[in-house]
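For reference, the structure I am asking about is given below.
Of the protein chains in this complex, one is absent; all others appear in place.
Right, chain A next:
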């Protein structure tokens, strides 16, 4: 039985959470990790691809808009279409949306300011590879750090996301109430994370890699990585 997953962390020029993500996977969760250079043409032999946070290409033009044209993206799309697990965190989420792997768009925060702080999100869907160890409705405390996290979809798509249970996280208060005050960026329906219809590509604005160790004061992020590791290492699909 394999005891470790193979993670690939994509490095775009301007990625700045690549080391952080690598660090938690290797040192905290004891997984195999490698960096995937954006100019590469293949993700190689990996179980999970993570698109980390940062400012790929300086966020010039629009966050993620240039990175989606990086050579590696073609193979990431192939990987995703084959059912490979892809997690986009913050800027990674923005890239996934720009690449069309996830619906919607991430607009400028409604405050028009960058915001970095801890927020609460409610787990709306725990039937995913990324949240399998969470309870439905569980409140997680996770940090955000972005200027463009204002998730937007049109009404029709929103309805589809709701109907398909694709909304994984919604901003809420510490007690789990989804309120306007608890929405840090103006996202429609307080959406903090969405998954694709097939359930293998997740994008989220909060940073689980920043809160997976006790020394950093919060470990709720570990639930996401542990869910992924647990569900992939212990599903039959993995052994096929």
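Please note the rule applied: a contact is a pair of C-beta atoms (placed from the backbone, for glycine too) under 8 Å apart; a residue touches a chain by one contact, two chains touch by 3 or more; residues count from 1.
Note that contacts and distances are computed from a predicted model.
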Which of "DMSO reductase anchor subunit", "Phosphoribosylformylglycinamidine synthase subunit PurL", "TRAP transporter large permease protein" or "Anaerobic selenocysteine-containing dehydrogenase" matches, in UniProt, the chain that is not displayed: "Phosphoribosylformylglycinamidine synthase subunit PurL"
Omitted-chain contact residue, chosen from A:16, A:196 or A:219: A:16
For chain A, residues in touch with the removed chain: 13-14, 16-17, 19-20, 23-24, 53-55, 57-60, 113-117, 143, 145, 147, 174, 207, 209-210, 213, 215-217
